[in-house]
Each structure stands twice: as structure tokens, then as C-alpha cells.
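Take this structure, written in C-alpha cells, and hold onto it; I'll ask about it next.
A single protein chain has been omitted; all remaining protein chains appear in their positions.
For clarity, chains are labelled A and B in written order, and residue numbers in each chain start from 1.
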Amino acid sequence: MNPYLDILRLAGPEAILTLTVLVVLGADLTLLRGQSVARRFNGGAFLSILGCVAAAGFAGLRLQGQTDADSLNGFLIVNPTIDFLKVVLLVLTIFTLLISTSGKFTNHVGEYLSLILLGTIGLMLLVSATDLLMIFLALEFASLSLYILTAFNKHNARSSEAALKYFLFGGMSAAFLLFGFSLLYGITGSTNLGQIAAGLAGKGLDPLLLVAIVTTVIGFGFKVAAVPFHLWAPDAYEGAPTPGAAFIASGSKVASFYVLAQIFSVGFAGAEGSAVWHGALPGWTPVLAVVAALSMVLGNLTAIVQSSVKRLLAYSAIAHAGYMLLGVLANTPTGRDGLMFYVITYALTVIGAFGVVAVVEDATGGDAWANFAGLSRRAPGLSLCLMIFLLSLGGIPPLAGFTGKFLLFSAVVQAGDNLGLLWLVILAIVMSMVSFYYYLRVLKAAYVEDAAAGAPAIRVPWPTRLALLLLAALVILLGCAPGLLTQFL
Amino acid sequence: MLAWTIYITFIGVLVLMLLPRDNARAARIVALLTAVAGCVVAFAGAIQQTNPGEVTQITRLDWIPAIGAHYYLAADGISLVLVVLTGLAAVAGILFSWNIEQRTKEFFAFYLVLIGGVYGVFLSFDVLLLFVFYELTIIPKYFLIARWGSTRKEYGAMKLAIYSFVGSHLVLIGLIAAWVVARAQLGHATLDLTELAKVSFPPAFQYWVFPVMFIGFAILAGLWPFHTWAPTGHVAAPTAGSMLLAGVVMKLGAYGCLRVAMLMFPEGVRDWQWAIALLAVIGIVYGAGVALVQRDFKFVIGYSSVSHMGFVLLGLATLNTLGLDGAVLQMFSHGIIAGLLFAVVGRMVYDRTHTRDFNDLETMHLGRRLPYAAVTFVIAGMASMGLPGFSGFVAELQVLMGAWLVFPKLTLLAGVGILIGVAYTLRAIHKGFYSDAPPAHAGHDHPLEPISVPERFGAVLLIGAALVIGLFPDLLMNWIEPCFKSPLFERLLKGGAL
Partner (left out) sequence: MNHWLTILILVPFLGGLVVAGLGAERKNLVRGLTLAFSLVGLIGAFCLWMHFDVNSGGLQFVEQADWVPTLGIQYYLGVDGLGLLMVLLTAIVTPLAVLASWQQDDRPHVYHALVLWLQAGLFGTFTALNFFHWFLFWELGLIPAFFLIKLWGGPRRGPAATQFFIYTMVGSVTLLLSFLALWVATKTPTEPGCFDFIKLAGLAKSGDLAAKLGAVLGWKAHIGLLVFFGAFLGFAVKVPLIPFHTWLPAAYAEAPSPVTMLLTGVMSKMGVYGFLRILLPIFPDQVRQVLTPLLWLAVATIVLSACAAFAQRDLKRIIAYSSINHLGYCLLALFAAAGVATGVNNPDLQKAAALDGALLQMFNHGLTASALFLFVALLERRTGGLRGLGDFGGIRKVVPVFTGLMGIALFSSLGLPGLNGFVGEFLIFKGVFPLAPWAATLSTLGLLVTAIFLLTLIQRVFCGPLNERWAKLPDLTTAERWLVLPGIVLMFVLGIWPQILLNFIDPTVMKLAQH
């Protein structure tokens, strides 16, 4: 068999998406030329969604078939979990596309849509990789499209500023990451995670290994916006066009956390040390524990004083990254399952939240508290969705956010021997209490405060409405019956 | 069958949300029908229980097998008492909210979500499910107060929500820790209360987990010094909100203390028994004392709730059948009586006079102008004082009996609290209704709207309940007592004197 055909078949979803990119670009250039922006968006998005559905169908069918394959020694892995994650990423992209269609921030529709799709391709490649080089390639590929997406709102100077910050930070941390990877190669002689683990076994904590751990943390910490590598996040979320921010906050987190967990639990197996209270041992777990703790605390505390809802969501993303890092450092299968459930439901929720913010921004011209005032009267369905998303982020049962937190935290506590990791969970829960306040503050504006006199009802465009309803339903459904998701993990 | 109380209530919420926006009348009727249906089901289900001492299963479905969570609804005698209380309080609250004109549909939607959550807590025997329902009640509370409340409503609502949230998260910490340890001991994960009640947690573990969990629940029950949300919240809330808050929601906390914290950690309770009793008695005396000096009528009732809940917590701390019986009965009794008190102050008085300041009320001679309200308040006040013939007396009697056995000195202090209770009730009756201070200016003699039919119904319903249980306490005692003699509570009571 032609090896290239094999690889193409293994990379089916990615290939389909690449094709879609070309089709969308082409359509925008030819068929839809001269149409209004809205029509071009609708048409282009329709095509993109078709492509995503096709790719998801492909991956889904393969998932049913339980294919297991490893191409090029870790460059492209296929197994049911990874296929499921690809489906998830595609679903997230579909939702992002749905909420982008009413955007008024750009004329370059085709490019915008293609960037989103290209980013998705990068993320899909990321989750299939267990080789350091491939990981780095895919990561940069995805990040590149995200940088450009952030700059897409040419009407807003902050967009460019945000993108530049994002890019510079990203470039720096990519450098760190690559440095660490090269050290790993130097120590073990391989770039495949499994072989790296074998190579590290029995060597104890090499100082070079420590450096590698730290730089990996830096690299991925930047990607998921963990403290102290988070400084780009608030500006990026605020400056990027809102659907773009949704994409940054959702899909890339899913993929990044999956890979982060892979690297640390598979690649650095044996060097974990321990983050147990009064029993810390050097390794990557205490490092992650510190980063997680800082993220949770800083993210939540700073979110309290935000007056822009998008910035608030950014800081809350930082905090949630902290919670998710706990799942990584639990280093057990249940921990990883909890982590993936949490991050997937988080991604769904955050797309919804940004979707609502996008509608409000378009209708009222801003995203401060005052813009949300009286939302429950002006758009009752929209506020209800907002309530569901924000309460899920806050961790109110029976929504997915709570279930995710419970699964994650119980896995973490279970992982530490003798309740050693309980201190981290206590910190997480205490910080959750804090987060409740600022989510409630937004809801208060929407439900309790009155709109300015004579404020008209807000019309929600139908694709966004569809997306929000579906997302809200998913959040409730997954919260009540998490088994629907966890069965695939 | 009892599970239908939950389902009917949530179906009611759905129906309400589908109603057209400005039809207040339809909203009220739908809400009332839902609440009455729920109440009827509660009574019917309760009467059908043949063996209240046992935990009778209602539904048990797999939920999240990976962590041992089940959708497990069950009831024993204690659950029955509280479910019946919720039914009564729900109906009464709607009757007393009949006059809400502003966004009526949303008001009743939030109201019914709260009620549904409360039913759920009382019927859950899976700890995660209980927690889910418990947290579910926080959000409707916030919106009910923040949108439809009065004095400092936004501050009161936020304070209440944050306190509740903090409390429930303390519970979550304890819950997760206990789950992990139980799993290690049993070999499989479980969140089933009846199973967790049999696990022997290590004493050192219980020593710190129990206070965390207990305080988490007790914050909502108004344990001193974590009670400060209660007066502010009750005053800020609209009438039905205060009725439910003081009447039912505070009981959620006490129920959680009993059903979860105390049941799972019997050694932990014993370690902290004296501390709980002390704080409870301080709450009784402090609440009563502060109520005595309030200028705002509703604050008097708010602080009196703290004082009465002190009795519940004292009863819980006695760890003997008498005190525990009394505690559960007091939960029921205070639920009814507090509802009645807030109904009079909030709906009958404030909605008509638009003031709750005693200095103003004194000049209004409400005893003559609103005789129905005055008499209702007198009766409610007598019941609140613990006058024999009303449910409060039997409940406090048992708590005191139980406490005598274990904490004689604290019991005497509690007696002092009762006396202060007499004093503030009398003061409220005098200043609110029967004072003869001359009117400040002539404008005060305009006629006040007469007491409407729904209000009369509601008042009669609640007074009737308080009287019936006061004269025939066995109706409820027959449900409560067997529970504490059942195997479920055996571990908690073993080693206790009675």
C-alpha cells in the first residue's frame, strides 16, 4: 500500500478539513464575491460547517470501529479516545462558526473562516501526536492561526495590540518549549514520549530533566493561560473579535490539556515527585501544583474587580486553567477522565458565554455591566442561556460545571495518598466560592437591574440562537448525565 | 409517590415559563395549583408510609456509576415531617404573595424552583443528589430577594447567596474527603447515605471533617456566629421569600447537619458536642436579646428566627432521643410559626403601611384598624413564645428535657432565652398593634385595605397547623420517634444516656 495513502486515511478528518478550507476560500473568492458580508458569512459558514460535519462523521465512524493505529512512531496516533476528541474539537468549531455568522467586525470572511478551520486542523493534529516534534509543530500551527484571528477586528485598535502581545508571548514560550524538548532529546535520544519515558526510567532527577520540566510547564502554561504566563490572556480575550475569543478559549484548551496530560503522565512518568501536603517531593507535580494554586487564586481574585465581561471571562479562564491543572497533577486514569470531562464541558460553556456576549456587544455596543442591564426583559431566552452558562462556570449543580468539578476534585483527592492532595482541592473550592460572586454579579445586572428606559428588545440571529440553545441543553444534559460523555473517554 | 412532589413542582415551573409575559392572574393560579398539588401529594405520600422508622425507598437509578452516585430518593419519618412542612409553607407563601404585580410569572417561577429544590433535599438519600438539590436552591433565593425585595435588597441578597455558597462549599470539601476515605475502606465508591452511615471513619479524620461539614450546613441553619446573613436577608426578602427562608430553607441546614454530618461522623459529633451546644445557646440568648432592641418590625422576627433555630441546634447537640425528637419537631413548628410571623409583618402590615419602623407603627393603632392582622400576630406571637397548646411548646419542652440530661447549666441559660423571647414578643405586640401613641400627623387615619381572602386562608392554614400539632403532637411524633430508634441512627445514639 502506498504509505502516503495510509497516512492520508489515518489523517482523514484533517484532510477533509483542509479540503474545506480550500473550498471556502474559493467560494468566497468566486461565488460569493460581491454579496453582502452577512450573506458571505452565512454561505461560507454553511460550507465550513458541512466540512466539519463530514470530518466529524469520518472520525465518528472510525470511533465506532475502534481503530487503533500508530503512524510514524507517534506522529499520528489513532485510537477511540483521540477520535472522540477530534469529534469534540469539530463540534466546538461548528458552534464557533455558528456564533460568528452575525459578526460585523470584518469583511474578510473567507480568510476568517479558513483561519478557524486551519486552527482546528492544527488542534486535531496536536491531539494525535505523541512525538515531541509533531506536538511542537501542531501547537505552533494552531497558535499561528489564533494569533491572526486575534488581530482580525480592524475597527478596534485593541485587537491589534492584543494580537501582538499574544504573538510575542507565544513566540517566547514556544522557544522555551523547544529548548526543553531538545534537552529531552539530548537526555534520552528520542522524541517519542513512550521512548522518552523508558529513557528517563531509573535516572532519577537529572538537573537537565528539571529544566526540561520547567520549560515544558512554561510552554504549555502559556498556552492554557496559567499564572504566571497569563498576561496575554485578558487583553487577547478582550481585543479579539468575540467569536474568535470563544475559539481561543475553547478548542485550544481542550487540545492543550490533553497533550499536557499526555506529556507529563506518559513522558515524564517516574519524575512526578509529589505535591502532597507536608510530604512534597521534587518532580513535576509540585511545580504544577504551584502554578495551579497561583492560577486559581489570581484568576478568581482579579476577576472580581473587572468591569468588562470579556475580561472577566478571561480571568475566569485563568482560574479554570488552575482547576484543570489539578487534574493533570492527579496523574491517574480517573484524574485524566475527570480532566477531559471538565475541559470539554468548560469549552462548550465558554463558547456559549462568549456567544451571548457577542450578541449583547452587537446590540448595545459594549460589554460592561451597564450593557447587560435589564437583559432578562430585552431578551429573555438569551438571559436564560447566559444564566445557565455562568452558573455552570460557577459550579452550580445540576449543570455540567458542577459535575465536572466534582468528578475532577474527587479524582484529585483520591490520587494523593492519605488525602495528601486535599489542600489543593480545598483551595480550589474556596476559590470557587469567590468565583460565584462575580458570575452572580453579571446575572444580577441581567435579571435584577432595569434596562434604560425605552431600550428595545434584542433580536438574536437564528444561527446564534440555535447554537446557544444547543449549548445550553448540552450543559444541562451533561451535568445531569455525565456518563454520556465519560463513556467515550 | 413522594418523588412527585419534586416533579410536579418543576413541571409547574415549565408551565409558568410558557405563560404569556404579563398575565399575572394566570401565573398566580398556576403557581397555586402546583403548590397545592405538591402539598396534597406530600400528605398522601406521608400518610401512606406504614413504617416511618425505616428508610423507605422511592426511586433508585444509576447515575454516575464511576463515583457511586445514584439517583436515590427515599424517605423516613424525619423526611416526611419536613416534606409536609414544605408543602404547607409553599401553599401559604403563594397565598401571601397574591398581590405581586411586577413580573409575577418570573417571581413564581423562581419560587417554585426553590420549593422543588427543597423537596429534593428532603427526599434525597444519595449525598451527591442531596448536595445538588441543596445548591440548586441558592440561585432562586438570590433572585427572589434581589428583584422583589425591599430594604437593601441587593446587599441582602448577595450576602445571603455568598454565605449559602460558602456553607455549601465547606460541605463539598467534607463530602469529597469522606468519599475518598469511604472508598478506600469499602473498596468501592459510594455516595449512598445509608452505606456511608455504616463506614467507620478514622477518629482523627472525623475530628476535623465533622466541624467543616457541620459548620457548612449550620451556616444555613443560622448557627451563631455564622448567622449574620439571616436578619439582613429576611428583612430584605419579599414576604413569601422571608416565609420560605426562615420557614424552610433554614431547616435545610439543620436537616443537613442531622442527616449528613451527624450521621456520617458519630465520633466527630461527640468530640464537638459541647461546642455546638454552647454556640446554640448563645444563639438562643443573643438572638432574643438583639430582637428586643430592634426598631424595625421585621428585624425582630428575623432575629427571633436565629433564636428559635438555636433550639433546633441545641436539640441536635444533645445526642439523645428526646433532644433529637424535639429538634425535628421544632424544625416543623418554627417553620410554620416563622411563616406566620413574616406573613403578618410583611404582607399584612408592611404592604399596607409601607413602614416597618415601630416609631411609625405605634401611631397607627393597627390593633383597631387591622384587627385580623393583630389577632393573627398575637396568636403567632404566643406560639412563638412557646405557649402550651401550640407546637412550639412541645418541641421546646422536649429539647429542654433532652438538654437537661446532658447540659443542665446550658439549659438554664436557654430558659433565660425563652424569657427574653416573651419580652420581645410582648414589645412587638405592644408597639406594633396596641400602642396608644398619638398620631404624628393627621394623614395616618386613611383607611387601610382590608385583609384579603388569600391572606385569611393562609393565616388560618398556618395557625391550624400550629394548633393541631400543639394539641396532638403525636401525629408527628409517631413519625419522628421510630427513626431515632432505627438502625440508621443507632451509631449516633449509642453511648448516649437515653
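Rule of thumb we're sticking to: contacts are C-beta pairs under 8 Å (C-beta built on N, C-alpha and C of every residue); 3 or more make two chains touch, one makes a residue touch a chain.
What you see is a predicted model; the values in this text were computed from it and never measured.
S.K.: According to the contact rule at the top, which chains on display are touched by the left-out chain?
M.R.: Output: missing chain touches B.
S.K.: Who touches the missing chain here, B:Phe43, B:Tyr155, B:Phe205 or B:Trp404?
M.R.: Among B:Phe43, B:Tyr155, B:Phe205 or B:Trp404, only B:Trp404 touches the chain that is not shown.
S.K.: Out of B:Ala66, B:Val422 or B:Leu493, point to the residue that touches the absent chain in the complete complex.
M.R.: Hidden-chain contact among the options goes to B:Val422.
S.K.: Which parts of chain B face the unshown chain closely enough to count as touching?
M.R.: These residues of chain B touch the chain that is not shown: 367, 378, 382, 387-389, 393-394, 397-398, 400-401, 404-405, 408, 411-412, 415, 418-419, 422-423, 426, 430, 434-436, 473-474, 477, 481, 498.
The rule is simple: only the chains that are shown with their structure count from here on.
S.K.: Which whole number of Å gives the spacing of the CA centres of chain A and chain B?
M.R.: 42
S.K.: For a test of understanding, state which residues of chain B touch chain A in their complex under the given definition.
M.R.: Touch list, chain B to chain A: 63-67, 106, 128, 131-133, 135-136, 138-139, 142-143, 146-147, 154, 157-158, 161-162, 165-166, 169, 172-173, 176-177, 179-181, 183, 205.
S.K.: Help me check something: in the complex, which residues belonging to chain A touch chain B?
M.R.: Residues of chain A touching chain B: 334, 337, 376, 387, 391, 396-398, 402-403, 406-407, 409-410, 413-414, 419, 422, 425-426, 429-430, 432-433, 436-437, 440, 443-444, 447-448, 481-483, 486.
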